[in-house]
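Left out: one protein chain. Kept in place: all the others.
Labels run A and B following the written order; every chain starts at residue 1.
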Amino acid sequence: MSLFLLALLAAAASGVPGLFLRRRGGEVAAGLLGLAAVAGLWASLRVLSGGPGGAVTLRTTSLGSSGLLVLDPLAAFFSVPVLLLSACGALYSLGYWEGRRGNTPALRLIYGLLTASLLMLVMASHALTFLLAWEGMAIAAFLLVMAEDREAETRRAGWIYLVATHTGTLLLFAAFALLAKVQGHSAFAALPAGLAATRGGTALFALFLLGFGFKAGVLPLHFWLPPAHAAAPSHVSALMSGVMLKMGILGMVRFLSWVPDPPIWWGGALVALGALSGVLGVAFALGQHDLKRLLAYHSIENIGIILLGLGLGALGKSLGNPVMQTLGFAGALLHVLNHSLFKGLLFLSAGSVLHATGTRDLERLGGLGQRMPWTSGAFLAGSWAICGLPPLNGFVSEWLIYLGAFRGLGPDLGPGRQGWPVVILLSLALIGALALACFAKAFGAVFLGLPRTGMAARAHEAPRTMLLPMGLLALACLAIGVAPILFAPALGRVADAMGPATGAALPALAGLPMISMVALALGLLALLLWRWLRPMPRGDDRPTWDCGYAAPEARMQYTASSFAGGLVRGLRWALRPVVHLPRVSGWFPLPTRYESHVPDPVLDRTAVPALRLAVRGASLLRVAQGGALPVYLLYVLLTLLALLVWMVA
Amino acid sequence: MIRSLLPTMLQFLLHGLTVLLLPPLIPGLIAKTKALMAGRKGPPVFQLYYDLAKLARKQAVFSRTTTWVFLAGPVGGVAAGLAASSLVPFGHTPAPVSFEGDVILFAYLFGLARFLTILSALDTGSSFEGMGAAREATFSALAEPALFLGFAALAKATSSLSLGTMLAFPGTLTARFTGPLILVLAGWAIVYLTENSRIPVDDPNTHLELTMIHEVMVLDHSGRPLALVLYGASLKLLVLGALILTPALPRAPHAWQNWLAFYAALAGLALGVGLVESSMARFRMTKVPQFLVAGVLATGFAFLLMLV
Partner (left out) sequence: MLPDLLIALTMLSNFSLVATSRVSKAIQFAVLQGVLLGLMPLAMGLGRHFHIVLLAIAAVTVKGWFIPFLFRRALRQVHIQREVDPYIGYTVSLMLCALGTGLSLVLAHNLPLKAGTEYTLLVPASLATLFTGFLLLVSRRKALTQVVGYLVLENGIYLFGLLLVEDMPALVEAGILLDLFVGIFVMGIVINHIRVAFDSTDTRHLAELKD
């Protein structure tokens, strides 16, 4: 525990030396965060391997409970991505951000504070510490999103984020207040049995689901996410998408762990939301041209997968089915870790692309595989993992959820309840296939083929400080994918937190050693085939065969929009793409443009028009804002008098 | 339990040899059927073996645009296909590798093969190959739910998650499950034609690049990579064929009978594909999704029937 607190302090202070140092501030910050990661991971792994946790308590109990921070398996588990990604991001920022702008020291300081709030948040075991850390995280993230506040797009993204996060926080305040009323104190503790079925339990569930849903980016509360992730510096996007979204999941997980008897419809609601976020998230990702926005929509998709797992686990808990419960929760939790690893990797490599070319527009990139081989390898590894393809880590967590859903089809579920597992299965299958298409599009458009513009043609490989964190994350993805059995006991211990302890059965439930076996066989086969290919007789290198056309050029390549075009057209009832079709007429048509984009359904089609209406309505109230101080004081006086009279009457 | 005449190890050896040697025969059989139906003599049944042998000795030509990803497609396709082949039982003989949940791994291994093939097509930067890749990605997105709904139906019927048990259907078959099983197999037949790029979804023999799906993705491959691509495609015909044949096969008391039945059924499948290809034209691209949705509906309906 003290080691972990040391890590927290080191993270919080990581940006401070940089304020006073003229040079090398970034190196010091990265070093401190690295130190924090080593110390914190050591402490976390000890807890995860069954060691004792620890707690920070207050002597006086005016807060209703003495425990403020607790390092339990759940906290230790969620701290792993926090520590890993923040350290990787800090190292990455040395090459990516240092010396770019005047606000670098401030950015470093806030980055460290964000890490510290995240660490505090995972350990929080009292509503007070939780909300404190939650708010710290929200504000630090806002400041980081605003790093490039000279651009209007960034400012807009920042404000949208701030509004969304505070709406969520407001709901959380209500939820915790209600919880305190129900429980009589604000400490995190198991709720009494039977409460969940009451009206108070329903209200609690709804408030927590909405409040945490805002942070996690559950559809339709996701609208802040794509602009914020696109606007933030890439190492911050990695931390936000990889870790900060997961804090919403952490909240839901904590809440579910308190409830001994969730009603069946809770699990159903989680599954429904998960299916919605998962399928629509990836569908909207298909329509994006901006690399980082695309990745942001994939975060929504992966949150959907995590919710599917949580829903499955909750259903298992309600039905008293330990297999479903263990596999669902373990799958969801492992996917939390996995997603932070591969999404961090993807955002970092997307940042390298942005760094090298200056654009995030898929249609302006291309051919970077030859110019940035390491970055392209990293992005490929991330794509491979996020599509859930074996033998990387994304497969393992999806596998657990699949397995749980298949088991949920068994006869013991009872009639009429088999719909949910099937929804999970279908959504996962559809998400998998669509994600595959989307990442084939993204990787193909950015790294394969010929460069479409001069910017892409002049790209250079990223410096080593940027490649090293990417390599680290890719290795982590591979390790979990190839040898999941090594991580299963720890995962089981975390899943135990979710209810009656069944996590010990996890290694036996899933054929994890077999995954490793097939993965190794796959690798061996690929190696053999590769060895067979390498010494092959090689002819001349030629241009790509273009079916007899004499003068092919880069602009004639299949574009990212065309690649996804078929699917976007097929899904147009949901995506509603805006297409500007050029009209070509006459014998000598003038140059024209074809444009298509997929606006966000909530932000662009609902929230912005609604808010515009609200602002118009609110301007009527401006009459009251006279600007004269005495008038304002008069308002106070009148209110006071009215209150007094009301009290007396 | 049926006592097998051959020890298990020999069974597995036969499984491996079948996987390694048999696949190129299937396209040959299909081509022969088509030729005979059209009144031609057609290429020899072993033509693909000759082609592979020749390609293995030929020089390969590479586009200047390509990177190592270009080779990952053929390598990954074959490696994933071989790995998947070890999970699936050939008729009523046990699969070499069998464990709870191997269905998911099976499906995702084919996903991996598809992913790498698409990337290797995009690596050339050709607009035609990009088009083929886009179609492959689009259509397989619809084939995937059909595959999984079929799995769900079989898992429900057999309470198992292992291909070996799920597909060995007649052992547990009751009259109640016959209808759903036929629906599942019908849906999977659509998946089979789609995944293997056969008529009516794709025409492997067409000469116009604009209308191709799979063939256009490998336009730039030559030499040994092309040999791997061709072998991988025929492997897919075998492995996915085993998936849809096994539930339909009766269980024989002796292992050698089971093997014979499987080989005969495989030949029958090739014949059937050949007949379909001789009697149908390729769909317009816009009609393909409807065809696939029909597959999803068939398997989905099968699942519903399993529930009641």
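Methods note: a contact is a pair of C-beta atoms (placed from the backbone, for glycine too) under 8 Å apart; a residue touches a chain by one contact, two chains touch by 3 or more.
As the structure is a prediction and not an experimental result, all values here were calculated from the model.
Visitor: Thinking of the complex as a whole, which visible chains are touched by the chain that is not shown?
Guide: Visible chains that the missing one touches: A.
Visitor: Write down which of A:524, A:613 or A:644 is the residue touching the left-out chain.
Guide: In the complete complex, the chain left out is touched by residue A:644.
Visitor: Give me the subunit A residues in contact with the hidden chain, please.
Guide: On the side of subunit A, residues 622, 625-631, 633-634, 636-637, 640, 644-645, 647-648 touch the unshown chain.
Basically, only the chains that are shown with their structure count from here on.
Visitor: Report the inter-chain centroid distance for subunit A and subunit B in whole angstrom, where each centroid is the mean of the CA atoms.
Guide: Roughly 36 Å separates the two chain centres.
Visitor: Which residues of subunit A touch subunit B once you look at their complex with the stated criterion?
Guide: 366-367, 369-370, 373, 376, 380, 384, 387-390, 395, 398-399, 402-403, 406-407, 409-411, 415, 418, 421-422, 425-426, 428-430, 432-434, 436-437, 439-441, 443-445, 447-450, 510-511, 514-515, 517-518, 521-522, 525-526, 529-530, 532-533, 536-547, 552, 554, 556-558, 562-567, 570
Visitor: Going by the contact rule set out above, which residues of subunit B touch subunit A in the complex?
Guide: Residues 57-67, 69, 71, 74-76, 78-80, 82-83, 86-87, 97, 99-105, 107-109, 111-112, 114-115, 118-119, 122-131, 133-135, 137-138, 140-145, 147-149, 151-152, 155-156, 159, 161, 209, 219-220, 222-225, 228, 289, 303, 307 of subunit B touch subunit A in their complex.
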